[in-house]
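Report on the structure given below.
With one protein chain removed, the remaining protein chains of the complex are shown where they sit.
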Amino acid sequence: MLALMQNGGGALAQTPNEGTNFLHELLLWLPLPEWIPGWALILGAVGAGVGILVGLVSLIALWSVWMERKVSGHMQCRNGPMYAGGWHGWAQTIADGIKLFQKEDMIPIGADRALFVLSPAIVLASIFGALAALPLSYDWYFARMDLGIFTILAIGSTTTIGVIMAGWASNSKWSLYGAMREAAQVVAYEIPLGIALMVPLITLGTFSLLDASALQSGFFGMGWAIFQNPLCLPAFIIFWIAALAETKRAPFDLPEAESELVAGFLTEFSGIRWSFFFMEEYAAMFLMSAVGAVFFFGGFESPATYALRSAGMEGTIVFSLVCFVTLVLKAFTGVFLMMWLRWTLPRVRIDQVMTMGYKYLTPLALICVLGAAIWEAILHVVLN
Amino acid sequence: MDFQAIADHLSVAQVPGLLSVELPRSPDKETKDKGRSGLPYLCVEPSRIVEFLTFCRDDDALGFEVLVDLTASDPSADDENLWILIQLLSVRHRQRLGIKCLLPKSALSMPSSTKVYRAAQWHERECMEMYGVTFEDHPDPRNMLLPDDWVGYPMRKDYEFPKEYHGISCE
Amino acid sequence: MVSAKQYIGNVWNALHSTLVGMRITGKYFLQKPITVQYPDQRLPIPDRYRGIHYLEQEKCINCLACARACPIDCIEMDAIRHGKELEWVSFTLDYQKCMFCELCVYPCPKDCIHMGTEFALVTEDRSELNHDLLSFKGMAPDARVRMKEAEVKKAAKAAAKEAAAAQKAEEATAEEGGAEQDDASPESGGDTGGGEA
Partner (left out) sequence: MTSPPQAEHKPSIRPADEARTLPSGEREFFMDVATSDLEVNMGPQHPATHGVMRVLLRTDGELVTGAQPHLGYLHRCAEKIGESVEWLQYLPYTDRYDYLSAMNNNLSYSLAVEALMPELEIPRRGTMIRMICAELNRIASHLVAFGTYGLDIGAFTPFFYAFREREWIQALFEKICGARLTYSYIRIGGVFNDTPPGWLQEVADFCDVFEEKWQEYYDLLIENHIFVQRTANVGVISEEMAYDFGLTGPMLRGSGVDFDLRRDMPYLEYGEAHDAGAFKVPIGTGEKGTVGDCWDRTQVRMVEMMESLGLVRWCLEQIEPGPVIGDVPRVIKVPPGEAYVGIENPRGELGHYMHSDGGKIATRCRVRAPSFVNLAVLEDLMPGTLLADSVAIIGSTDIVIGETDR
């Protein structure tokens, strides 16, 4: 990693936290008896990690679904759920979840049973895998990855396989349409998504999410990439549009386009299997927003972290917590933006999706990368 | 043009198929005529309807571009005729024309107007299933509203409602 | 092929119209919703609302005008006539058929059937939708009392008439004073005038 950092140039000499994983620290801190074998400890740690991840994804999905319903409700001059749980129906999603768990597990007669059962699992697994690469704070992470963004993009894209599988396995024409649309759309939008992310990568000079965040700790924690390079803003817009398409959110919800394809690849799914897809959608929204927040909007850095750091509280649990909250807030701002867009825009047509991906976003993203590279060159080579 | 002018124009042009004109008349107690209110209609020979409609559409003074409605009517079970009623509309000249064809119930067949107006296609399909009129050369003579296996022509006055349909009681 | 101007125009249009739309949805996001929480809060129902009927049973004369006016024949009524008093058997309105057109209300000569403001027609069984509009079966207590009185009077009248006739006959044949008979029991006149609608 150091080699990479040095090769990458940049001002990465002082990464603030070379610290270890919190799970590791936790294991060291726990007064565990010595007779426990090492493999059991590792297994336990992995189990705890998976538990935390699953809990996290469920919490994100629960909160996001409720938020979506309230946001859409208020944008449409209505209230959204109001009863379950008391205050503004906060427990509505929990109630819905319980209902979905109780529902009959239905598999259509003509369906390919194995694929039908497997597809929600793949979808959910891929989003878990991608989220595992997302650090929650400077020292709260499941794995310290120097190529974290690659991991996220690579594992996150496997969702598509699950969706295509679901569409095919349903043995329904509408589902097949949804699956094919998803395939076409994701292939088209991986490219601008990746290229647009190159701009902050060039600006920051790292692939690691932790380092990217640390590098944006400028004045008052506002040394965000978006302020460092003028081309980050268009790049962010392109990234955002591509992220919407990746997460199948309106205006790119063509795979499930309810007015065209009934419910697309979800048509034949019900109950808990359907809710897996649902969870994946919201977790993916959170993930994409978090990636955007890390690479464009300072990651864990904010005036609060700056103040704490100035006060010398770096490395404490409070600091980690503030970092975590900062990231979550930024990510949910992104999720809110996605919802806002969803409840504003109509859906685009499949050929327009392709046109937009290939003819508009990809060239524009390339221009952004070129411009960002020139800007960095001027800044660092010519002026330095 | 009002109705009389249209009728005169048509008779001057000697359009094929034009038979007579039905005008509203007030009731007369002496002849025990109940009168006829409403709107005037042109009576046209059913077999010449295509030529008649073509003339109505293509003639500049008439200019009936739109076939608004085509339907049938069964005035009573005893009547030996079925009426085919056609409504034309001219967008250019802002005028309407009602056409009536008397079709004997013994030979319910007339040429299809679809070639003149595509709009007639669905109306004729409806007519066919509801009244049992056969429109010759109709491009798509399937049932429109009724199931394909429906027996009888429901809009006729002598139609008897079926007791059951595919095991569903209709009582 | 798209020209450069069109290309930039498309990008600009897309972003601009999105922002315009987001401004509108954002504005409503910050405003108070206009809906009400239905079972807790209810909007006022106007006077002319056409809901489930109610019947002023005392006024109804079983004339069938409403049943005849009904386009779908969903009103059925049945009453036994006791002179001027009616003993109601049923006055049913089948809400599976009823289309709330209010055509039954206006022909009524006594103005006794009305559209109410109740609209919830939720039941667990379709047969429950065949509402009986009578608030009570048979007759109201006071109507029953009135009927009894009427019958007593009627019986008394008949008896008086009979007595008078008898008296006349007696006077004609033999001049004998006949005592007035006034022990006519109410039961004796109870079965008269049973007429089904």
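In order of appearance the chains are A, B and C, and numbering begins at 1 in each one.
Note that in this section contacts are C-beta pairs under 8 Å (C-beta built on N, C-alpha and C of every residue); 3 or more make two chains touch, one makes a residue touch a chain.
In this text the structure is predicted, and so the values were computed from the model without any measurement.
Contacts of the undisplayed chain with the visible chains, over the whole complex, involve A, B, C. Although one chain is hidden here, its contacts on chain A can still be listed: residues 72, 75-78, 173-174, 177, 180-181, 250-251, 253-254, 257-262, 343-352. Taking the whole complex into account, chain B touches the unshown chain at residues 24, 27, 34-39, 41, 65-69, 71, 73-76, 85, 87, 89, 91, 94, 96, 98, 117-119, 121-123, 130, 139-140, 142-147, 154-155.
What chain C contributes to its contact with the hidden chain is residues 10, 13-14, 16-18, 20-21, 24-25, 28, 34, 43, 46-50, 69-71, 99-103, 107, 115.
What we mean here is this: only the chains that are shown with their structure count from here on.
Spacing of chain B relative to chain C, judged by their CA centroids, is 45 angstrom. Computed from the mean C-alpha positions, the centre of chain A lies at a distance of 66 Å from the centre of chain B. Shown for chain A are the residues in touch with two or more other chains, of which there are none. For chain C, the set of residues that touch two or more other chains is empty.
Per the touch definition, chain A reaches chain C in the complex via residues 71, 73-79, 82, 237, 340-341, 343-345, 359-360, 364. On chain C, the positions that touch chain A within their shared complex are 2, 7, 10-11, 15, 18, 21-22, 24-26, 28-29, 31, 33-35, 37.
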